[in-house]
Structures are given as C-alpha cells and as structure tokens.
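I'd like to ask some things about the structure below.
Only one protein chain is missing from this complex, and each of the others stays in its spot.
Chain lettering (A and B) follows the sequence in which the chains are written, and residue indices restart at 1 in each chain.
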Amino acid sequence: MELQQRSLTSRNLLVPIGSVVLALLVGSIFILVVGENPLYAYRVLLVESFGSINNIAGTLQRSTPLIFTGLGVAFAFRCGLFNIGAEGQLYVGGMVAAIIGVSFGNLPGLIHLPIAVFAGMLAGGLWAAIPGILKAKLGVHEVINTIMMNFVAYYLTDFLVTGPFHGGRWAPETDRVFPTAVLERILPPSRLNTGIFLAIVALVVVYIVLWKTKTGYEIRAVGLNPSAAEYGGISVARNMVLAMVISGAVASLAGVEQVLGVHGRFIQRFSPDLGFIGIAVALLGKNHPVGVFFAAVLFGALRTGGAAMDRLTDVPRELVVIIQAMIIMFVAADELIRRLVPRRRKA
Amino acid sequence: MGNVLEIDRITKRFPGVVANDAVSLDVEAGEIHALVGENGSGKSTLMNIVYGLYQADSGEIRLNGERVEIDDPRDAINLGLGMVFQHFMLVDTLTVAENVILRAEPQKFRFVDYRKAEQEVARLADAYGLRIDPRAKVADISVGQEQRVEILKALYRRAKVLILDEPTAVLTPQETEELFQVMRNLREQGTTIVFITHKIKEVLAISDRVSVLRRGKLVGTRSTAETGHKELAEMMVGREVLLRVEKEPAKPGAPVAEISGLYVDDQRGTAAVKDVSLKIRQGEVVGIAGVEGNGQQELVEAITGLTTARTGKVLLHGEPIQHLGPMRIKRKGISYIPEDRHKRGLILDYNVADNLILGLHTQPPFVEHRLFRSERHIAEHARKLVEEYDIRPPNPELLMYTLSGGNQQKAIVAREFSRRPEFLICSQPTRGLDIGAIEFIHREIIRQRDRGTAILLVSAELDEILSLSDTIAVMYDGKIVAVLPAQEADERRLGYLMLGGDPHLPEGDAERGVTAT
Partner (left out) sequence: MWWEYVVYFVNATVLAAALRMATPLIFASMGGILSERSGIINIGLEGMMLTGAFMGMLVTFYTANPWVGLIGALLSGGVVGLVHAVATVRYKVDQVVSGTAINIFAGGFTVFMLRTVFDVAGTSPAVERIPTVAVPLLRRIPFIGDILGHQNPVVYLALILVVAVHLFLFHTVWGLRLRAVGEHPRAADTVGINVFRARYLAVIASGALAGLGGAYLSIAHLSRFGDGMTAGRGFIALAAMIFGKWTPFGALGASILFGFADAVQMRLQEVGIPRHFVLMLPYILTMVALAGFIGRATPPKSIGKPYEKE
C-alpha cells in the first residue's frame, strides 16, 4: 500500500499536470463570472506569454526570480525543512545588493557586480541561518521563525530604504545602482536581463550539489531519514543549518536580480509575493531543479499572460493569482487528484 | 465461579505472519490471569483484538457467555472492558482528573463539574489504594503514577475486566510491588484482571492462573499454584529444532573491545545500562542473551556513539572511544548492524547503491576532490556487493523500499561486513527474516569471526545466540547477570536467567512441582 503510493509519486507527472488542469478549470468559473469566454481568455494568456520573441522574453523575465525562490524553497525541502521565509530573504539580499550597488562607484564592473551579487547572497544565507540554527539547536519549528523573519526583513528594509539609503527622489527607493553593478538587459524592450543566466547556473549548481556531492548526499539523507543519517555518521544539526543557508542564499538571488536587473534600485516592498509563489514553484516542480525550471516558467507565463489578459479582456489579472493558489492546494492534495483522474491500471 | 471472558479459536494474520493461530482461552470471574510469552508470541495482539483495536480473521469472543462484536475500543468500554497499554494514552497537559473523566465528564449545562470530577477520582483512587493527586498535571507525575491514571480511567468507566499490557515493563521494583497490591485490591473487590507479561517471577508472584503463548499458539493454561519457573520457561521458549551453523571452534586472540563500568540512561533519564563490563576478543562471538528492553539497545547505541554513556569506558585496542561521534567511531573500524533496519540502517528512498555507501560516503574512493561523488566507484562497489552478498533483484539502481526485508538486511550486512571491521556489533540481525536469509547471515557472521573480527551479537532469539556465540552474556534489567562459555549454556539455563532467575541457584532448586509437557 505504502510502497505503491511512493512509487506513484516518484514516477509520474499525473499530480503536477492534473493540478494545473484542475486549477485552470476552476479559474474558468471565475472567467465566466466576469462574462468572458474561458477559451478565449486562456488563448490570450497563452499567445501573450509565448506568442512572440518579446512575449517569451517577458515570460522568462518573470520566471527568473521564481526560479531562485522556487529553487531555494526546494533545497530546504530536500533537507526536510520548510523555508517559508524566501520573501524576507530576497528583501534582505536585494537590499544588500542595492547598498553595494549604490556605493563603490569607482570599481570596475568585473568586480563590482560579482561583489554585489555575492554580498546579497551572503546576507540572504545568513538571514536564513537564524531559523536554521534555532531549529537545529533548540528544535523550534522553522515555519514560524521564517514567517517572523519575513516581517523583520520588511521593516528592516523599510527602515533602510526610507532612512539611511533613501535616494534622491521622493519615492521610498534607493538611488540607481552604478552601471558597473547592473545585470545587463538582453532582448529589450523586455526587462529580461543576465539574471536569467545566473538562474540557469543556480539550477545546475543546485543539481550538482544535491546529487553529485557528498554534501548533497548528506543533506538529502537528513531530509529522508534523520535517524539513519545519524547512524551513518552524518551531523543532522550541521546539515540543517547548511541547507537553510544555501536555501536562503539562492532565494535571496531573486531580490538581487530584481534590484540589479529589473528596477536598477531597491524599491520599498517591490516583491509581488515572489517568495510565497516560490513555495508553489517548488511544490509543483517536485523539488527538483528541472521541475522547478518548468514550474517557474509556467508561473512566469501566467503573470505575463495575465497582464495581457487584463488589458485585452475583462478578466482582471488577479485571476492568475487565484490560479496559482489553486495549483498549490491541488498539488498538495495529491490524493484528491488521483481520485479525480480515472486510473488506467489498478495494481 | 464462571468465565467472564471466553476467547474461542481466534485467528489473526498479518502480512507474512500468523499472529494468533486459533487461540482459545477462558478467563474466570475475579481471577488474575497471566498471559505470558516471548516477544512476538502474539499476546498483545490477542488482547488488542479483545479490546477492539484489531479485528480477528476468525473465531469469537464471549462475555459472560454471550457472543459479542467488538468493533472498536468504544464497544469494549461499553461492555465493561478496560485496557492499560504499554504506551499510555494520556494527555500530558491535562490534569489527572481531566484525563480520567474525558468524554464521560460530570457536567452542569455542558460546563465540566470539576469539583465533582475531582471528588469522584479521589474516591475511586482511595477505594483501590491508588495514591494520586487528581489535580496534578500528567506531565508532572511519574510513570508509575501515569499507569495508575490509566487504571483509574478504566475503573471510572466501570470496567469489570481489566487488561494490563506489560504493566511492569516501565516500573521500578517498588512501583511493581505497589501495582501488585493494587491488583490484589481490585481482585478482592471483584475486578477480573488479564495480566500480560514475560517475566515469570511476576506470574508466580501475582497470578491465579497462567496461559502461555508461543509463536501465536496457545501452549497451555496452568494453575499458578501447580506450576513453576522451569515449566513456564520451557513452555515459553519451547524446544524447537535448532538452526545449525557449521563452524569450527573459535580461536580467540587478543582483546579488541573492552567495556568497563558502563552506565547509560534511556530517554527518560533513568539508567538502562547499569555497570556493564565486557571483553570481546579477536575471532570470538560474544552473544548477549536477554529479553528485549533490558538495556541491550542502549548498550549498543552507547558503544557506537549514537548515545552518550553517563559513565564508564569503551576501549578499542586500549584506546578510549566513548566520546567520539558515530562517524569517528566507524572510522576506527567498528561496524554495526542496527536493530531497526528501517529507522536506523537504511534510507528507504535511496537506491541500493547509495545505501551501500552510507557511512562510507565521505571516504575515498567514493569521494573525489574531497567533495564530489565518484559515481564510478559507487556503482562498482554496489555491483560487487550485490553479487557477493546475493542481493536481489541484482540491480543497484532500485530504490531500497522495493526490496524484500531479507534483501534489505543483506544490503546492511554487505555494507557493514565489506568494510572488514575489527569490531562488529550485530543487533537482532535476523529479525523477521525467512530461513534462507537467516542462514545466509549466520554464515556471514561466522565467516567474519574466522577472519579475526571481534563480534558482539545481541539477539532475543535464543537459537541464534546458542548457535553463533562462543561466549554468552545474559542481560537482565540493565545488568550482565551471567557470563558463560557457550558449551555450558542451553536453552533452559539461559531462559531461566533471562527471565530474572537467580544465577546463583542451581536451577533444580528453583522449581516447584509439575514436570514439563
């Protein structure tokens, strides 16, 4: 019984695809409510997110931060930890990147940009280390602490962006970062930037770390069976902290990319729930880099297409937020999906 | 007096085992009826069926002569049955009184009448000599007191038949004596008690009659007054055909591991291992015989560094290792077959190859450049071990949970034995395996011995201890109560010692009456 279940979840794509389909179906009810044709609305959504090079670029641009947050959340999941604090981590990372970016104007780009990126990652990693340590040493559940740290991060960055690092303009944002710290745009007019390459690198690196190194072996072992990991001489506490640090560092790159690549500055509360959508990306992507990539692209497409749908039809763009929430719920309710989809073989 | 409870040809199968095989048993009104047997003999399963937690596959249960259907514990409670489990079903954060009255609360307009509740609980406790403060939080009371709360729960629900599942396992000797007094009080006031245990001393001390189960079958029921330690031990352990292992006499060499004055605490902080000293020499199997839960697990986990000993020393080749972590202890050349292969020994969601390097995963050749896995060496290692130890199906890519229990255990054995350890600890190495796998593992253990490994074997199976060991130590209540050469040991002698018999008495004197069946 148990064995069957596990082989089902590990093998097929039924649950992720079923969840997306079901969420779109429920979404069509909302479309009908506003008096539009769901097929038409979804066609607009599809065309406007993938129909041209420019649309694809827009989709990829919106996918980029989700790859980072999704990957970060997935990494922690692999160690059995629920990092619900990606949102806070990306704010902290973005802020530190911005601070480095607006300072040191005389550095060459070859140095300035890497420092800004790396400092942002480091800040996000350390931010995530706190709940990691509290979990490993005191056994406090990481979920509550990562939530609490989100708010601390909001207010901390609120303070910095309205106080010490408030830019020259009236709006609550920093000055523009120096050009030497900018992630260059590719394919304008979209705001797609070299951050997408960073995301691809992150996907590959996380894959290698998890499955090709002894560290990944240990982290996954702790996630799957801490007791056996301990028997195998693996330090559960050390790996939990490490996993949180890596998770936070990766997730914070979303903020770094938004600041250095998209906005060129830190804007107060710039993130449209990127950290929380990252949870959805990780769940839908089955905590695997390849899955995370496709899930992030799907969610990026929803955002891009949703904006177009908003312009071209009467369907508000918030429909895609509703669909995203549904996907999270359905992916997690795998039992429900299995019940709805008729089974071809019954073992 | 008539029978209150009649169990008639109850059969219960679990995947792979027959837990109860047409067991019939009568319990007379007002008696203390002991139900004894080794671990896995089916005594708890039988009583769980009576209490409605499991459903029997066939057979029937009669209460006061009437056939009853017991679908869940609620039915059992309504029929006047009460059960005290080994693992208490108490809510820590609530008070004693709250736990007792839960879902049968004295109330006024749906408000709990706490005064009445506390009075009632105090009255019941008083009537049966159960000393307890109804207002104390369960989290703050001792294990013995928790047990009293469980008994009170049953009495409050007007239980006429009380089933106690190994109630003394968690008690100190004084608490056990107090419990026995409570049981006598209950009997005097008309409550019938079914007392599950594996300690013969207790059976003799408290019960009126005793039924013995072995491997799911009823061996017999005796009047306690007409039986004795020896007969019960024989009934429990039985005389099965021994699994024979071909082996030469051991040629022990220099001592490899020396344990002295070791004390280890269990999770509750009480001493589970008390002043244990042992010496294991090269090329020798030292078997630890004992009923489970007498400190073997804690002893082994302390040696392997998975728990920390309170005091005492563990020396490997004269060097203290008791403060090194599990990884460094492993690297000193200690291998360990853990008791619980699913919890400790394997990562079921890893494939076979990855499981075969657990604990070796940080060492060359499995790691290159200090960080990266060497897939080639990991695969080669797996291929070699799968073939050598005949792990089936012979595919190292399969996830571990798809393998049978026997093959999972072979994988652990392969991993631990192939490291060529100097000191090997095997804890219940063949539990739940079929004969083929058992023989295979036994042969491998002897092969290790013959190449000069020092081996500590912990097993609840006497057959296994007797057929593999060169020296046998008997563990009871956290202490090594006897150490004897294997040639001088037999099942009866060991069974007697394992069950708390006095090692200084020649066994003939410990008997009373009746010969064996």
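The definition used in the following text is that contacts are C-beta pairs under 8 Å (C-beta built on N, C-alpha and C of every residue); 3 or more make two chains touch, one makes a residue touch a chain.
For clarity, every value in this text was computed on a predicted model and none was experimentally measured.
Chemist: Which of A:Leu46, A:Ile115 or A:Ile147 sits in contact with the chain that's absent?
Modeler: Looking across A:Leu46, A:Ile115 or A:Ile147, the contact with the absent chain belongs to A:Ile147.
Chemist: If the hidden chain were put back, which of A:Pro38, A:Gly51 or A:Pro316 would touch it?
Modeler: Checking the options A:Pro38, A:Gly51 or A:Pro316, the one contacting the hidden chain is A:Pro316.
Chemist: If the hidden chain were put back, which of A:Met121, A:Leu134, A:Val259 or A:Ala308 would touch it?
Modeler: In the full complex, the listed residue that touches the missing chain is A:Leu134.
Chemist: Can you list where chain B touches the absent chain?
Modeler: Answer for chain B: residues 53, 73-74, 77, 89-94, 98, 102-105, 107, 110-112, 153 touch the chain left out.
Chemist: For chain A, which residues reach the chain that was dropped from this view?
Modeler: Touch with the absent chain occurs at residues 30, 33-34, 82, 84, 134, 138, 140-141, 143-145, 147-152, 154-156, 158-159, 162-163, 273, 276-277, 279-280, 283, 316, 318-322, 324-326, 328-329, 332-333, 335-336.
As a convention for this text, only the chains that are shown with their structure count from here on.
Chemist: Just give me the whole-number Å value for how far the CA centre of chain A lies from that of chain B.
Modeler: 47
Chemist: Give every residue of chain A touching chain B within the complex, in rising order.
Modeler: Chain A reaches chain B through residues 3, 6-7, 10, 212-215, 217-218, 220-221, 224-225, 227-235.
Chemist: So in the complex, which bits of chain B are touching chain A?
Modeler: 304, 306, 325-328, 330, 336, 338, 343-350, 354, 358-359, 361-362, 366-367, 371-373, 375, 399, 401-402
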